[in-house]
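Yeah, one chain of the complex is gone here, protein chain that is, but the others are all in their spots.
As written, the chain order gives the labels A and B, with residue 1 at the start of each chain.
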Amino acid sequence: MAEPLLRIENLVRRFGGIVATDNLSLDIARGELHAIIGPNGAGKTTLISQLIGQLRPSAGTIRFAGEDITHLPAWKRSQRGLARSFQITSLLPDFTAADNVAIAAQARDGHSFRFFANARKETALRDAAHAALKRVGLGERADTLVSKLSHGEQRELELAVALATKPQLLLLDEPMAGLGSTESARMVKLLADLRQEVTIVLVEHDMNAVFALADRITVLVYGRVIASDVPAAIRLNEEVRRAYLGDQHVVTRHG
Amino acid sequence: MLLVVEQFLNGLQFGLLLFLLAAGLTLVFGIMDLVNLAHGSLYMMGAYFAATFVAWSGNFIVGIVLALGATLLLGIVLEVVALRHLYGRDHLDHVLATFGLILFFNDLVRLIWGPAGLALPLPAWLTVPVQIVPGVFYPAYRLAIIAVALAVALMLYLVVMRTRIGMLIRAGASNREMIGALGINIKLLYTLVFGLGAALAGLAGLMQAPILTVQIGMGENILILAFVIIVIGGIGSIRGAFVAAILVGMIDTLGRAFLPDLLRRVLSSAAASTAAPALSSMLIYLLMAIVLVARPEGLFPANRR
Partner (left out) sequence: MTSSLNARNVVAAAVVAGLLLLPLFSYLTSNVFVLTLFTRIVIFALAAVSLNLIMGYGGMMSFGHAAYLGIGGYAVGILAAEGIGSGFVQWPVALLVSALFALVIGALSLRTRGVYFIMITLAFAQMAYYVASGLSRYGGDDGLTIYKRSTFGGLINLSNRVQFYYLCLACLLGGIYLVWRIVNSRFGLVVQGLRSNELRMQAIGFPATRYRLVCFVIAGTMCGLAGALLANNTDFISPAVMYWTRSGDLMVMVILGGMGSLFGPVVGAIVYLVLEEFLSQVTEYWAMIMGPLLLLIVLFGRGGILGLLGRFSRG
């Protein structure tokens, strides 16, 4: 197999006596859409936090495109092509949707120590921003303040912002959280579109979306990987059914 | 050698006094998340009350006790009337509002007591030098300060660690919403905590009064030190305030006492006498800068939620 884009080796994270990440190893191949699922408390968010650099692992290594990024600060990982969306929407509330995406495009461009020219009038950045917004379906809402966007629109904006940094790997932390059925369907279609351009790691509870999109699924329980395989195999896996999916029915989305 | 012992005790005394001031500040900050710049004004009022009541009653102890009561009352009134409306707001709002209170109190004092400072003379039994070690004498009053401050520190420790009220205080410091949900009267708790802080500040002020003059603006100078201490010690941590206060008291006193001589050995006499006072004053800020650079949360950060 070709060199994985993301290689997690024996990752451990302790919080006092609790082991949130328990000797976790995982490979993410380039170009795949890899879903990570698990019951609440399985350590999904802790894992994501360590991947993007918000949390330091107690032990283990993380390699991205061959480079050891275990101790790299979050902003440097972003510059290397690792983008993320937040589980709880985290945008710049005083700015418009276009501003949010344009700043991300600006980050990608480098050269942010410019003091005189009006950045909002830079056509290259603005065009890139509008393109990204159109892509996620927010073309009409470009000049709306983030605080005035609906929850679903904000989730889509999160995606646009992540995309604007032209990442190699997109870490999505529950992008469907709080979305209604139409919005979810739209998000699924969007992700299906995006997978052709960028490797995606998707943490989700919405099983319909997960089974519709994922090339491979990894199941996390108590900070450990109990199964990592194609969706069909996961569906049939006894341990997974017991731990998470439940014998009688498949858990659908929350809320 | 005698000088070192004396300065050491002075440093301890100053440190303990600072602890009393800082403890109140860190309690209020840790539990109500309130940045109270007017804490120094309460310190000043304690001193002014003491000077007034001692002169009026003719008795040192009676005057002191009355002053303490008056400061406690003032603190409670202040909390109920003005400060409780600031809870939950931006720290910047606290800074601005309590800055306004400083201006107010300074002028209030000027209005009532005039622009010149007051003096608080000590009764005869407190001016006697006490022989603590053969050959070494130390003023009784400063020993009294050390004793009282240590007693208060112990009491504070016992109350916070061993009583139900103390448990509520500690719980409040780590999770404000939860103790509200437990049905405890939060408003009363906060008022009591603030009153306690005010009493501590007043105590520090009145104890310091006989040593320094009682004057307008005495609060601002020492408030800075109190903030430095709680930043070094860790906001919300009384233990941290204690350690940091002793540290700061020692460094400041010993620095002022011995730095000029030390400098004179290295630099010329003229250079030393210009550099020494500035450098001694700066030592504490230097310490704080170093601590913040090495451990931005302070030495003993209290567990926040």
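Here is the rule we go by: a contact is a pair of C-beta atoms (placed from the backbone, for glycine too) under 8 Å apart; a residue touches a chain by one contact, two chains touch by 3 or more.
The model shown is predicted, which means the values in this text are computed figures rather than measured ones.
The chain not shown here is touched by just one of B:55, B:77, B:103 or B:262, and that residue is B:103. Among A:5, A:33, A:161 or A:220, only A:161 touches the chain that is left out of the view. Across the entire complex, the residue among A:13, A:84, A:195 or A:216 in touch with the chain not shown is A:84. Touching the omitted chain from chain B are residues 29, 35, 82, 85-86, 89, 91-93, 95-97, 99-108, 110-111, 220, 224, 227-228, 231, 235, 273-279, 281-282, 285-286, 288-289, 292-293, 296-298. Listed here are the chain A residues that touch the chain not shown: 52, 54, 73-76, 78-79, 83-84, 86, 90-95, 99, 103-104, 106-108, 111-120, 122, 161-162, 164-165.
The rule we apply is simple: only the chains that are shown with their structure count from here on.
Chain B has its Cα centroid 50 Å from the Cα centroid of chain A.
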